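The other protein chains are all here in position, but one chain of the complex has been omitted.
== chain A ==
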Amino acid sequence: MSFPWAKHYEPKSGFMKYVDSRLPIPRLVYNSLGAGYPVPKNLNYFYNFGVLAGVALVIQIITGIVLAMHYAANAKIAFDSVEHIMRDVNGGWMMRYMHATGASFFFIAVYIHIFRGLYYGSYKPPREVLWLLGLVIFLLMMATAFMGYVLVWGQMSFWGATVITGLFSALPLVGETIQTWLLGGFAPDNATLNRFFSLHYLLPFVTLGVVILHVWALHIPGSNNPTGIDVKSEADTVPFHPYYTAKDFFGLGVYLTIFAAVVFFWPNALGEVDNYIPANPLSTPAHIVPEWYFWPFYAILRAFTVDFLFIPAKLWGVIAMFAAILLLFFLPWLDTSPVRSNNYRPMAKIAFWVFFADIILLAICGGKPAEEPWVRLSQLASVYYFAHFLIILPILSRIERPLPLPNSISEAVLKRQTNVGAPASQQLPGAGIAEMPATGRAQPAE
(Lines give C-alpha, C1' and ligand atoms only; values in the text may rest on other atoms or scores of the structure.)
Protein backbone atom coordinates (compact mmCIF):
# COMPACT_ATOMS: atom_id res chain seq x y z
CA MET A 1 0.00 0.00 0.00
CA SER A 2 1.03 3.55 -0.38
CA PHE A 3 -0.43 7.02 -0.51
CA PRO A 4 -2.38 7.93 -3.66
CA TRP A 5 0.21 10.54 -4.61
CA ALA A 6 3.10 8.06 -4.59
CA LYS A 7 5.04 8.14 -7.85
CA HIS A 8 4.81 5.08 -10.06
CA TYR A 9 7.77 3.23 -11.40
CA GLU A 10 8.50 3.71 -15.05
CA PRO A 11 11.44 1.76 -16.44
CA LYS A 12 13.75 4.15 -18.27
CA SER A 13 15.79 1.78 -20.42
CA GLY A 14 14.81 -1.17 -22.55
CA PHE A 15 16.82 -3.43 -20.29
CA MET A 16 14.98 -2.29 -17.15
CA LYS A 17 11.70 -2.75 -18.98
CA TYR A 18 12.76 -6.29 -19.82
CA VAL A 19 13.69 -7.06 -16.20
CA ASP A 20 10.67 -5.32 -14.71
CA SER A 21 8.18 -7.25 -16.80
CA ARG A 22 9.75 -10.57 -15.82
CA LEU A 23 10.94 -10.08 -12.23
CA PRO A 24 9.83 -6.71 -10.86
CA ILE A 25 12.70 -6.21 -8.42
CA PRO A 26 13.44 -2.69 -9.71
CA ARG A 27 9.81 -1.85 -9.01
CA LEU A 28 10.01 -3.35 -5.52
CA VAL A 29 13.07 -1.30 -4.65
CA TYR A 30 11.53 1.85 -6.14
CA ASN A 31 8.36 1.42 -4.11
CA SER A 32 10.07 0.55 -0.83
CA LEU A 33 13.30 2.57 -0.75
CA GLY A 34 12.98 4.83 -3.76
CA ALA A 35 10.95 7.79 -4.92
CA GLY A 36 7.79 5.69 -4.89
CA TYR A 37 7.59 5.60 -1.08
CA PRO A 38 6.28 8.85 0.46
CA VAL A 39 7.48 9.39 4.06
CA PRO A 40 6.42 12.08 6.57
CA LYS A 41 8.76 15.00 6.13
CA ASN A 42 9.18 15.77 9.82
CA LEU A 43 11.10 12.65 10.95
CA ASN A 44 13.94 13.53 13.34
CA TYR A 45 17.29 11.81 13.80
CA PHE A 46 15.79 9.20 16.14
CA TYR A 47 14.15 7.74 13.03
CA ASN A 48 17.59 6.85 11.66
CA PHE A 49 18.06 3.99 14.07
CA GLY A 50 15.92 1.46 12.22
CA VAL A 51 18.27 1.61 9.26
CA LEU A 52 21.27 1.65 11.61
CA ALA A 53 20.07 -1.51 13.36
CA GLY A 54 19.68 -3.15 9.95
CA VAL A 55 23.24 -2.20 9.03
CA ALA A 56 24.45 -3.50 12.41
CA LEU A 57 22.82 -6.86 11.64
CA VAL A 58 24.51 -7.03 8.25
CA ILE A 59 27.91 -6.18 9.82
CA GLN A 60 27.39 -8.97 12.36
CA ILE A 61 26.49 -11.48 9.68
CA ILE A 62 29.46 -10.62 7.45
CA THR A 63 32.09 -10.54 10.22
CA GLY A 64 30.51 -13.61 11.80
CA ILE A 65 30.74 -15.66 8.62
CA VAL A 66 34.42 -14.76 8.30
CA LEU A 67 35.08 -15.63 11.96
CA ALA A 68 33.33 -18.99 11.53
CA MET A 69 35.90 -19.86 8.85
CA HIS A 70 38.60 -19.86 11.54
CA TYR A 71 36.73 -20.69 14.72
CA ALA A 72 36.56 -24.23 16.10
CA ALA A 73 33.44 -25.09 18.13
CA ASN A 74 35.06 -27.61 20.41
CA ALA A 75 35.40 -27.17 24.15
CA LYS A 76 39.07 -28.20 24.05
CA ILE A 77 40.22 -25.72 21.44
CA ALA A 78 37.52 -23.04 21.15
CA PHE A 79 39.41 -20.51 23.27
CA ASP A 80 42.68 -21.30 21.46
CA SER A 81 41.01 -20.84 18.08
CA VAL A 82 39.79 -17.37 19.13
CA GLU A 83 43.35 -16.46 20.11
CA HIS A 84 44.53 -17.92 16.81
CA ILE A 85 42.15 -15.50 15.07
CA MET A 86 43.53 -12.63 17.16
CA ARG A 87 47.20 -13.42 16.55
CA ASP A 88 47.71 -15.39 13.36
CA VAL A 89 44.79 -14.74 11.01
CA ASN A 90 45.39 -11.73 8.77
CA GLY A 91 43.00 -9.02 9.93
CA GLY A 92 41.46 -11.53 12.33
CA TRP A 93 41.73 -9.15 15.26
CA MET A 94 39.70 -6.62 13.27
CA MET A 95 36.97 -9.11 12.42
CA ARG A 96 36.70 -10.27 16.02
CA TYR A 97 36.70 -6.79 17.55
CA MET A 98 34.14 -5.63 14.98
CA HIS A 99 31.94 -8.63 15.80
CA ALA A 100 32.21 -8.23 19.59
CA THR A 101 31.79 -4.45 19.55
CA GLY A 102 29.20 -4.78 16.79
CA ALA A 103 26.96 -6.80 19.10
CA SER A 104 26.98 -3.95 21.62
CA PHE A 105 26.33 -1.37 18.91
CA PHE A 106 23.47 -3.47 17.52
CA PHE A 107 21.88 -3.33 20.97
CA ILE A 108 22.52 0.41 21.32
CA ALA A 109 20.81 1.03 17.97
CA VAL A 110 17.90 -1.27 18.81
CA TYR A 111 17.39 0.19 22.30
CA ILE A 112 17.25 3.74 20.89
CA HIS A 113 14.89 2.44 18.18
CA ILE A 114 12.61 0.89 20.83
CA PHE A 115 12.62 3.98 23.08
CA ARG A 116 11.79 6.11 20.04
CA GLY A 117 8.83 3.83 19.37
CA LEU A 118 7.72 4.08 23.00
CA TYR A 119 7.95 7.88 23.06
CA TYR A 120 6.13 8.54 19.80
CA GLY A 121 3.56 5.76 20.30
CA SER A 122 4.67 3.84 17.22
CA TYR A 123 3.18 0.63 18.65
CA LYS A 124 -0.38 1.95 18.44
CA PRO A 125 -2.91 1.14 15.71
CA PRO A 126 -2.40 0.63 12.84
CA ARG A 127 1.21 -0.46 13.65
CA GLU A 128 0.66 -3.21 16.28
CA VAL A 129 1.95 -6.03 14.09
CA LEU A 130 4.99 -3.95 13.21
CA TRP A 131 5.67 -3.57 16.95
CA LEU A 132 5.15 -7.29 17.65
CA LEU A 133 7.55 -8.28 14.87
CA GLY A 134 10.09 -5.85 16.31
CA LEU A 135 9.83 -7.56 19.68
CA VAL A 136 10.38 -10.94 18.01
CA ILE A 137 13.57 -9.52 16.50
CA PHE A 138 14.58 -8.25 19.96
CA LEU A 139 14.08 -11.71 21.51
CA LEU A 140 15.98 -13.39 18.69
CA MET A 141 18.93 -11.05 19.03
CA MET A 142 19.06 -11.54 22.80
CA ALA A 143 19.24 -15.30 22.30
CA THR A 144 21.83 -14.92 19.56
CA ALA A 145 23.98 -12.54 21.59
CA PHE A 146 23.92 -14.81 24.63
CA MET A 147 24.95 -17.88 22.64
CA GLY A 148 27.62 -15.94 20.77
CA TYR A 149 29.15 -14.80 24.04
CA VAL A 150 29.39 -18.44 25.15
CA LEU A 151 31.33 -19.40 22.01
CA VAL A 152 34.47 -17.61 23.24
CA TRP A 153 34.57 -20.25 25.98
CA GLY A 154 36.23 -17.94 28.48
CA GLN A 155 35.39 -17.86 32.16
CA MET A 156 32.44 -15.48 31.78
CA SER A 157 31.15 -17.47 28.78
CA PHE A 158 31.13 -20.67 30.77
CA TRP A 159 29.67 -19.26 33.97
CA GLY A 160 27.19 -17.09 32.13
CA ALA A 161 25.92 -20.22 30.36
CA THR A 162 25.75 -22.00 33.71
CA VAL A 163 23.71 -19.22 35.32
CA ILE A 164 21.34 -18.57 32.43
CA THR A 165 20.53 -22.22 31.71
CA GLY A 166 20.31 -22.68 35.49
CA LEU A 167 17.29 -20.36 35.43
CA PHE A 168 15.26 -23.14 33.87
CA SER A 169 16.00 -25.39 36.82
CA ALA A 170 13.83 -23.05 38.91
CA LEU A 171 10.73 -24.37 37.13
CA PRO A 172 8.91 -26.85 39.36
CA LEU A 173 9.05 -30.59 38.55
CA VAL A 174 10.46 -30.37 35.02
CA GLY A 175 13.12 -27.72 35.63
CA GLU A 176 16.16 -29.96 36.06
CA THR A 177 15.17 -32.12 33.08
CA ILE A 178 14.78 -29.05 30.86
CA GLN A 179 18.15 -27.70 31.93
CA THR A 180 19.86 -31.00 31.14
CA TRP A 181 18.08 -31.13 27.80
CA LEU A 182 19.15 -27.58 26.90
CA LEU A 183 22.77 -28.16 27.86
CA GLY A 184 23.05 -31.67 26.46
CA GLY A 185 24.55 -32.71 29.80
CA PHE A 186 24.60 -31.81 33.46
CA ALA A 187 26.89 -28.81 33.01
CA PRO A 188 28.00 -26.74 30.01
CA ASP A 189 30.41 -28.79 27.95
CA ASN A 190 31.22 -29.70 24.38
CA ALA A 191 27.61 -30.61 23.54
CA THR A 192 26.48 -27.19 24.79
CA LEU A 193 29.16 -25.35 22.83
CA ASN A 194 28.34 -27.20 19.62
CA ARG A 195 24.60 -26.59 19.75
CA PHE A 196 25.13 -22.95 20.68
CA PHE A 197 27.41 -22.54 17.67
CA SER A 198 24.86 -24.17 15.41
CA LEU A 199 22.06 -21.94 16.69
CA HIS A 200 24.28 -18.85 16.76
CA TYR A 201 24.86 -19.35 13.04
CA LEU A 202 21.19 -20.05 12.33
CA LEU A 203 19.36 -17.36 14.30
CA PRO A 204 20.82 -14.27 12.55
CA PHE A 205 19.29 -15.51 9.31
CA VAL A 206 15.97 -16.11 11.06
CA THR A 207 16.32 -12.55 12.39
CA LEU A 208 16.96 -11.31 8.88
CA GLY A 209 13.75 -12.99 7.75
CA VAL A 210 11.75 -11.33 10.53
CA VAL A 211 13.43 -8.00 9.65
CA ILE A 212 12.02 -8.36 6.15
CA LEU A 213 8.54 -8.93 7.62
CA HIS A 214 9.11 -5.95 9.94
CA VAL A 215 9.97 -3.67 7.01
CA TRP A 216 7.05 -5.05 5.03
CA ALA A 217 4.69 -4.31 7.92
CA LEU A 218 6.18 -0.81 8.11
CA HIS A 219 5.36 -0.13 4.47
CA ILE A 220 1.65 -0.82 4.90
CA PRO A 221 0.78 2.23 7.08
CA GLY A 222 4.11 3.98 6.47
CA SER A 223 6.28 5.57 9.14
CA ASN A 224 4.87 7.19 12.24
CA ASN A 225 6.28 10.65 12.95
CA PRO A 226 7.09 12.91 15.93
CA THR A 227 3.61 14.47 15.96
CA GLY A 228 1.99 11.04 15.91
CA ILE A 229 -0.79 12.30 13.63
CA ASP A 230 -1.60 10.68 10.32
CA VAL A 231 -0.37 11.88 6.97
CA LYS A 232 -3.14 13.98 5.42
CA SER A 233 -1.86 15.17 2.08
CA GLU A 234 1.08 15.24 -0.25
CA ALA A 235 2.36 18.36 1.53
CA ASP A 236 3.07 16.22 4.61
CA THR A 237 5.44 13.83 2.85
CA VAL A 238 8.63 13.68 0.85
CA PRO A 239 9.75 10.74 -1.31
CA PHE A 240 12.08 8.35 0.53
CA HIS A 241 14.67 8.83 -2.19
CA PRO A 242 16.52 11.17 -2.26
CA TYR A 243 15.36 12.76 1.02
CA TYR A 244 15.69 9.91 3.50
CA THR A 245 18.38 8.04 1.62
CA ALA A 246 20.50 11.19 2.04
CA LYS A 247 19.57 11.61 5.67
CA ASP A 248 20.14 7.91 6.47
CA PHE A 249 23.50 8.00 4.72
CA PHE A 250 24.58 10.93 6.88
CA GLY A 251 23.32 9.16 10.02
CA LEU A 252 25.14 6.01 8.96
CA GLY A 253 28.36 8.00 8.60
CA VAL A 254 28.10 9.31 12.15
CA TYR A 255 27.28 5.84 13.46
CA LEU A 256 30.15 4.15 11.64
CA THR A 257 32.61 6.81 12.80
CA ILE A 258 31.74 6.18 16.44
CA PHE A 259 31.71 2.43 15.83
CA ALA A 260 35.17 2.53 14.24
CA ALA A 261 36.55 4.65 17.09
CA VAL A 262 35.43 2.04 19.64
CA VAL A 263 36.56 -0.94 17.55
CA PHE A 264 40.04 0.46 16.94
CA PHE A 265 40.72 2.46 20.11
CA TRP A 266 38.63 0.91 22.92
CA PRO A 267 37.82 -2.60 21.65
CA ASN A 268 37.63 -4.18 25.10
CA ALA A 269 35.86 -1.33 26.90
CA LEU A 270 32.45 -3.03 26.63
CA GLY A 271 33.65 -6.53 27.56
CA GLU A 272 34.56 -8.36 30.74
CA VAL A 273 38.25 -9.00 31.48
CA ASP A 274 37.44 -12.43 32.90
CA ASN A 275 36.57 -13.67 29.44
CA TYR A 276 40.25 -13.60 28.51
CA ILE A 277 40.73 -16.46 31.00
CA PRO A 278 39.94 -19.88 29.46
CA ALA A 279 36.80 -21.56 30.84
CA ASN A 280 37.48 -23.48 34.03
CA PRO A 281 34.59 -25.47 35.56
CA LEU A 282 36.50 -25.75 38.84
CA SER A 283 36.96 -22.03 39.46
CA THR A 284 33.96 -19.69 39.79
CA PRO A 285 34.61 -15.98 39.07
CA ALA A 286 33.99 -13.72 42.06
CA HIS A 287 31.38 -11.68 40.22
CA ILE A 288 29.38 -13.23 37.37
CA VAL A 289 27.73 -10.62 35.18
CA PRO A 290 26.21 -10.81 31.72
CA GLU A 291 27.06 -8.29 29.00
CA TRP A 292 25.82 -4.74 29.65
CA TYR A 293 22.79 -5.04 27.36
CA PHE A 294 21.27 -7.66 29.67
CA TRP A 295 21.83 -5.73 32.88
CA PRO A 296 18.29 -4.29 33.32
CA PHE A 297 16.78 -7.77 32.99
CA TYR A 298 19.48 -9.32 35.16
CA ALA A 299 18.60 -6.75 37.86
CA ILE A 300 14.93 -7.76 37.68
CA LEU A 301 15.92 -11.42 37.94
CA ARG A 302 17.89 -10.78 41.12
CA ALA A 303 15.39 -8.33 42.63
CA PHE A 304 13.17 -11.10 43.99
CA THR A 305 14.78 -12.09 47.28
CA VAL A 306 11.98 -13.62 49.34
CA ASP A 307 9.47 -16.42 48.83
CA PHE A 308 6.01 -14.98 48.29
CA LEU A 309 2.63 -16.72 47.98
CA PHE A 310 4.41 -20.09 48.39
CA ILE A 311 6.46 -19.47 45.23
CA PRO A 312 10.22 -19.57 45.80
CA ALA A 313 12.16 -16.35 45.24
CA LYS A 314 14.23 -17.86 42.42
CA LEU A 315 11.14 -18.83 40.46
CA TRP A 316 9.67 -15.34 41.00
CA GLY A 317 12.83 -13.85 39.52
CA VAL A 318 12.72 -16.09 36.46
CA ILE A 319 9.00 -15.45 35.84
CA ALA A 320 9.45 -11.70 36.32
CA MET A 321 12.44 -11.50 34.00
CA PHE A 322 10.57 -13.21 31.18
CA ALA A 323 7.41 -11.26 32.00
CA ALA A 324 9.35 -7.99 31.78
CA ILE A 325 9.96 -8.66 28.09
CA LEU A 326 6.73 -10.48 27.27
CA LEU A 327 4.53 -7.71 28.64
CA LEU A 328 5.82 -5.47 25.84
CA PHE A 329 3.82 -7.68 23.45
CA PHE A 330 0.63 -6.45 25.11
CA LEU A 331 1.57 -2.77 25.09
CA PRO A 332 -0.71 -1.75 22.18
CA TRP A 333 -3.69 -2.97 24.22
CA LEU A 334 -2.51 -1.53 27.53
CA ASP A 335 -1.84 2.01 26.39
CA THR A 336 -5.05 2.81 24.53
CA SER A 337 -4.79 6.58 24.45
CA PRO A 338 -5.71 7.67 20.91
CA VAL A 339 -2.90 10.22 20.94
CA ARG A 340 0.32 8.58 19.81
CA SER A 341 3.09 11.07 20.45
CA ASN A 342 4.11 11.89 24.01
CA ASN A 343 4.74 15.45 22.79
CA TYR A 344 0.98 15.95 23.24
CA ARG A 345 0.58 13.83 26.40
CA PRO A 346 1.88 15.83 29.37
CA MET A 347 1.42 13.06 31.95
CA ALA A 348 2.57 10.15 29.79
CA LYS A 349 5.60 12.22 28.88
CA ILE A 350 6.60 12.46 32.54
CA ALA A 351 5.95 8.73 32.98
CA PHE A 352 8.14 8.04 29.94
CA TRP A 353 11.12 9.94 31.31
CA VAL A 354 10.72 8.36 34.75
CA PHE A 355 10.67 5.00 32.98
CA PHE A 356 13.80 5.92 31.04
CA ALA A 357 15.64 6.85 34.25
CA ASP A 358 14.29 3.67 35.82
CA ILE A 359 15.83 1.50 33.08
CA ILE A 360 19.19 3.25 33.52
CA LEU A 361 18.99 2.60 37.27
CA LEU A 362 18.10 -1.06 36.65
CA ALA A 363 21.06 -1.37 34.29
CA ILE A 364 23.42 0.06 36.89
CA CYS A 365 22.05 -2.30 39.55
CA GLY A 366 22.35 -5.27 37.18
CA GLY A 367 26.05 -4.63 36.68
CA LYS A 368 26.79 -4.44 40.42
CA PRO A 369 27.36 -7.33 42.83
CA ALA A 370 24.25 -8.49 44.74
CA GLU A 371 24.74 -6.38 47.87
CA GLU A 372 23.16 -3.29 49.43
CA PRO A 373 22.20 -0.70 48.40
CA TRP A 374 21.94 -2.23 44.92
CA VAL A 375 19.49 -5.00 45.84
CA ARG A 376 16.96 -2.66 47.40
CA LEU A 377 17.38 -0.13 44.61
CA SER A 378 16.78 -2.81 42.00
CA GLN A 379 13.66 -3.90 43.89
CA LEU A 380 12.22 -0.40 43.84
CA ALA A 381 13.24 0.14 40.23
CA SER A 382 11.62 -3.17 39.24
CA VAL A 383 8.41 -2.06 40.96
CA TYR A 384 8.29 0.98 38.71
CA TYR A 385 9.13 -1.10 35.63
CA PHE A 386 6.05 -3.31 36.11
CA ALA A 387 3.85 -0.51 37.42
CA HIS A 388 4.69 1.67 34.42
CA PHE A 389 3.44 -0.79 31.82
CA LEU A 390 0.78 -2.69 33.72
CA ILE A 391 -0.80 0.00 35.88
CA ILE A 392 0.26 3.57 35.07
CA LEU A 393 -0.03 3.57 31.26
CA PRO A 394 -3.49 1.88 31.22
CA ILE A 395 -4.79 4.38 33.78
CA LEU A 396 -3.18 7.38 32.08
CA SER A 397 -4.72 6.47 28.75
CA ARG A 398 -8.09 6.77 30.46
CA ILE A 399 -7.72 9.90 32.58
CA GLU A 400 -5.20 12.06 30.75
CA ARG A 401 -6.30 15.15 28.80
CA PRO A 402 -3.96 15.46 25.84
CA LEU A 403 -2.83 18.80 24.42
CA PRO A 404 -4.51 19.98 21.21
CA LEU A 405 -3.02 18.28 18.18
CA PRO A 406 -1.95 20.20 15.08
CA ASN A 407 -4.20 19.79 12.06
CA SER A 408 -1.47 18.37 9.92
CA ILE A 409 2.21 17.53 9.89
CA SER A 410 2.89 20.59 7.70
CA GLU A 411 1.21 22.86 10.22
CA ALA A 412 3.21 21.38 13.10
CA VAL A 413 6.44 21.88 11.18
CA LEU A 414 5.57 25.51 10.45
CA LYS A 415 4.67 26.22 14.03
CA ARG A 416 7.91 24.78 15.35
CA GLN A 417 9.96 26.80 12.92
CA THR A 418 8.33 30.08 13.91
CA ASN A 419 8.68 29.24 17.59
CA VAL A 420 12.38 28.52 17.19
CA GLY A 421 12.62 31.97 15.63
CA ALA A 422 13.63 31.87 12.01
CA PRO A 423 14.99 35.17 10.63
CA ALA A 424 12.14 37.70 10.54
CA SER A 425 12.37 38.26 6.80
CA GLN A 426 11.65 34.59 6.14
CA GLN A 427 8.83 34.43 8.63
CA LEU A 428 6.42 36.78 6.96
CA PRO A 429 4.20 34.48 4.94
CA GLY A 430 4.11 31.69 7.52
CA ALA A 431 3.67 33.75 10.65
CA GLY A 432 -0.08 34.18 10.30
CA ILE A 433 -0.76 30.46 10.17
CA ALA A 434 1.39 29.75 13.18
CA GLU A 435 -0.56 32.19 15.30
CA MET A 436 -3.92 30.72 14.44
CA PRO A 437 -5.43 28.92 17.41
CA ALA A 438 -4.82 25.21 17.10
CA THR A 439 -8.18 23.61 16.52
CA GLY A 440 -7.07 20.00 16.31
CA ARG A 441 -8.53 17.52 18.71
CA ALA A 442 -7.34 14.16 19.88
CA GLN A 443 -7.49 11.83 16.94
CA PRO A 444 -9.72 8.80 17.32
CA ALA A 445 -7.91 5.55 16.76
CA GLU A 446 -8.59 4.02 13.41
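In this text, a residue touches a chain if its C-beta (ideal position, glycine included) is under 8 Å from a C-beta of that chain, and two chains touch if they have at least 3 such contacts; residues count from 1.
One rule holds in what follows: contacts and distances are computed from a predicted model.
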(request) Identify the UniProt protein name of the omitted chain, choosing among "Phosphate transport ATP-binding protein PstB (TC 3.A.1.7.1)", "Cytochrome c1", "Sarcosine oxidase subunit delta" or "NADH-quinone oxidoreductase subunit F". (result) "Cytochrome c1"
(request) Among A:16, A:33, A:206 or A:277, single out the residue that touches the unshown chain. (result) A:277
(request) Out of A:62, A:112, A:163 or A:313, point to the residue that touches the absent chain in the complete complex. (result) A:313
(message) If I consider the whole complex, including the chain that's not displayed, which of A:5, A:18 or A:333 touches that chain?
(response) A:333
(message) Applying the definition given at the start, please give the residues of chain A touching the unseen chain.
(response) 41, 80, 83, 86-87, 93-94, 97, 235, 238, 242-243, 246-247, 249-250, 252-254, 256-257, 260-261, 263-268, 273-274, 276-277, 286, 303-306, 308-309, 313, 316, 320, 323, 327, 330, 333-334, 336, 372, 376, 379-380, 382-383, 386-387, 389-391, 394, 410, 413-414, 417, 422, 426-427, 429-430, 433
